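With one protein chain withheld, the remaining protein chains of the complex are depicted in position.
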Amino acid sequence: MKSFRNMTYPYIVWLALFVVAPMLMIVFYAFTNAGNDMLVFKFTLENFTRFFQDPDFLRVLYTSLKIAFITTVICVLIGYPTAYVIAKQDENKQAVYILLLTLPMWINMLVRTYAWKGILMNFNISSEFKVFVGMVYNFLPYMIIQIYTSLAKMDKNLLDASYDLGANKMQTFLRVVLPLSIPGVISGITLVFLPAVSSFFIPKLLGGGDYVLIGNLIETYFITTGDWNFGSAISLIMAIIIIVSMYFTKKIDKRIGEE
Amino acid sequence: MKKENKSLWSKIVPNTWLILIVLFFYLPIIYVVIFSFNSTKSLNHFTGFSLMWYEKMFNDRKMLEPIYYTVLVAVIATVVSTIIGTITSIGLSKQKKIVRELVLQVNDLPVMNPDIVTAIGLMLFFISLNIETSIFTLLIAHITFCIPFVVLSIMPKLRTLDDNVAEAALDLGATPFQALTKVIIPQIMPAIFSGALIAFSMSFDDFVISFFTTGTGVSNISIFVYSMSKRINPSINALSSLIVAVVTTVLVVANVIPMIKARRPQVEVVKKKSKLSYIPYLAGALALAIFLVSFGNKTTGDFDPIAEFGSNTLNLFNYGEFIGEDVIADFEDMYNVKVNYDTFASNEEMYTKLMSGTSYDIIIASDYMIQKLIKDSLLQPLDKDMLTNLTDLYPDALKYMEFDPEMVYAVPYMWGTVGIIYDETLIDSEDVETLGWDVFKLEKYRGMVYFYDSERDSFMVALKALGYSMNTKNEQELLEAYNWLIEMDNAVDPAYVTDEIIDGIINGEKALGYVYSGDATYMIYENENLRFYEPHQGTNVWMDCMFIPKVARSPELANFFINYMLSYDVSYANSEYVGYTSPNEEVLIALSSEDGEYYGIDAYVPRVGFEKDETFVNDDYIRKIISEYWVKVKLN
Partner (left out) sequence: MRKLIEFRNIVKSFDNQVVLKGINLNVYENEFVTLLGPSGCGKSTLLRILGGFLQQDEGTIIFDGQCIDDVPAYKREINTVFQRYALFPHLDVFDNIAFGLRIKKVAEDVIDQKVTRMLSLVNLEGYEHRNVTLLSGGQQQRVAIARALVNEPEVLLLDEPLGALDLKLRQEMQRELKRIQQEVGITFIYVTHDQEEALTMSDKIVVMRDGEIQQIGTPLEIYNEPANEYVAKFIGESNIIEGVMVEDYKVKFDDKIFDCEDFGFKENEPVDVLIRPEDIKIVGRTGALMKGEVKSVLFKGVHYEIIVETISGASKTVTMHILSEHDTYNAAENEKISANDFFVDLEDVNALDDFNLVARANAQAWDDEENNLSIASITHSIENKVGTYDCTFKTQKNTEITIKVHVVAPVYVEDAKKNIGISAFDFFVTADEVKESMAISTDLKTWASAEAWNLQDDSEIEITDVKFDFDTADIEEGSYEITFATQGREYKIETTTVHEEGDKVGLKFDRNDIHVMSKMVV
């Protein structure tokens, strides 16, 4: 069986080349200021101080987190009942509904977002609301599927056990179903919050040019301004925020699992 | 009775909810399908039924190529990442714990990292190793973000496997390889399959990572849609509807047929279901790819470009929607050349792409950017002997070729000014003509204004309004311009957009903005209530030129193509289709004369010789300052 171990090494090389090295490139750029010239560089923290000393950038960060947070909350609020209702259907219907919900994901995300732009043009609503519609639309399926999976694999005997012990439907939901589906909700949250923080296409298209989120900021500094050092610094800041928050969610998830 | 009522309610409420949710999911898709049959370009007014966008799509091979690349990349990335992911997972399950944990942690990175970070990391990586971006870098990027999903899908299944099973196989005389293929893999097949499916859909739908890592001529659907944002081409709706139809058919075939079969009490079919259900997906995808491949390489005639120019492919990089309809196809057919046509949305995007190591043979971009590229020695001189059509240029326009007066590196393609566009039924002409740029500070037009989301153009407007040079190096003047923009922002609260101005004002979303004269031509052509005004405070005169970067692989062919573009007929076709002013005097006269397409549209004949008008001069330092200012104006 030990010979199977060798099968790991190609991917370890791949990871080192295409995952670790690129991350190191970002780190390198973030801590230097020599522009795109890699031969004359100087280590500096300037890119970071520039970001954290500027209230405007901090506000972009705050807005991004806020938008992602609200999107996630809306997705939970809509996704949970949807997943619950689907899980209550008989099995054939469940499969049909899940298929119905996943099918639109095969249509290009940009195309769907363009379509929303056309639809929302007809309504006089704030650009923030439009961004929410686009975000929720794009990320809701992930939430529904995660919660649905955790509900569908739940042992139905637990519900009987709860009724047996005197809990009515509401009490059973609150005390058994809900706590047991929390892992599904948490993985749904990660699948929604994560891309929502960094999304730049949806706010750009639906929110108009003055709706700047951190993803747009990175795009601006890489594409328009050409300041790759600062762009890398912002990327690094965002990556760290996300990886740290993922780490904590995983921990919470684990703790709930252990309880 | 009471009981029945209750159960009725408990059915109606959830079912209604589900129907609403499904509707929400299908609304944009229905919308796309409906508007693919629209008879005009409008994205929010259905004016009549027409198949024109489908016709356009099928006639334009460039529209089908992105589907081909999307499917091709998705299929290859899925197959490769599934194989590597499966092998790795099985290896990992037998690995020492510390190695396993470490690999899984790193494996999580592409999953947890925001797309844009992964994309930028890979881009920086390829640049620093001088790897030219191409379909291979795109594939590497896709495989890199697909493998983790395959591994994450297979690992949990492997953990549930009985270790003894593989050992039993070895005990019965199987080699380790046989134990792997005949015992382990069949058991984890469902997990491998679901991993492959996730990989396929991730690759299929990816935009950000592809955008930063792809090379010349290779655009997937996402990149294609994104680059079309210059002017929405409803063919994209037709394209999407086609994808909807194909995907729906494939999924229905893959899911409903086994379901129907399963209903019949045939044990065999049920057993086989899990194995068979993925075949239609792959078959469908491959069939589509093969179907589209047939659009890929068409050659006719007997011109031999390799003998003549040493190459038969030409990589062209241009603004989106900035070339005549059949110009490229005609060239390809006439000379047996394959033109890889990529588009960008801004000069800066073009610059980033060029710097990231993509090699182009011809680029079409603007004055100040060319100046920068010349200064950085990134361009090669044109072969004037080949440019036999370099005649009849409009002398008044040529005066603005200040960055390359002798046309050593660049020859003009389109030119024009920037001016105010407004709907005269809603905006007082007198306000525009007396105030010039300052009309953007009139509070009564609040909510009716578009402002270009471009630091360069915005600061041009502000500086000109203040009476300064738009190329000022005086930081005090820049600060004043910044304050002018803030005041403007406070007064009219404009929508900051890019090319949406064009359709937005034509469709009457807003009534006031400023645009390039070429866009104004098109807009007035579409909506006769619109007026174009070049302010008396002066404006920007710009030249978009064709040039050949040093990294070009087919410079001779590039010169040949530029000469083709300079010919009267092609110049005419380009200018007529795009609406921008041609530097060819004959074309300009023809199109603006009584028989011309743009007769009576003053925007087609830009102002020349006005002393306050200027062209942009590139200054990296100043540009950094104004881009910082601009971010802040928008954040205001």
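Letters A and B mark the chains as written, and numbering starts fresh at 1 in each.
We adopt the following convention: a contact is a pair of C-beta atoms (placed from the backbone, for glycine too) under 8 Å apart; a residue touches a chain by one contact, two chains touch by 3 or more.
Quick caveat: nothing in here was measured; it's all calculated off a predicted structure.
J.: For the chain that does not appear here, which of the shown chains does it touch in the whole complex?
T.: Per the contact definition above, the missing chain touches A.
J.: Would you mind spotting which of A:Q53, A:N124 or A:N168 touches the chain that isn't drawn?
T.: A:N168
J.: In the complete complex, which positions of subunit A touch the hidden chain?
T.: Touching the missing chain: residues 155, 157-158, 160-168, 171-172, 175-176, 179-180, 182, 256, 258-259.
The rule is simple: only the chains that are shown with their structure count from here on.
J.: So in the complex, the part of subunit B that touches subunit A is made up of which residues?
T.: The touching residues are 14-15, 17-18, 21-22, 24-29, 31-32, 35, 43-44, 84-85, 87-88, 90-96, 99, 103, 106-107, 109-110, 112-118, 120-122, 124-125, 127-128, 140-141, 144, 147, 166-167, 176, 180, 201, 204-205, 207-208, 221-222, 225-226, 229, 232, 236, 240, 243-244, 247-248, 251, 255, 259, 346, 348-349, 351-352, 355, 453, 455, 495-498, 509, 623-624, 627, 631-632, 634-635.
J.: How about subunit A: which of its residues touch subunit B in the complex?
T.: Interface residues on the subunit A side: 1-12, 14-15, 18-23, 25-26, 29, 36, 38, 56, 59-60, 78, 81-82, 85-86, 88, 92, 95, 97, 99-101, 103-119, 121-122, 137, 140-141, 194-195, 197-198, 200-201, 205, 208-210, 212, 215, 217-220, 222-228, 231-232, 235-236, 238-239, 242-243, 246.
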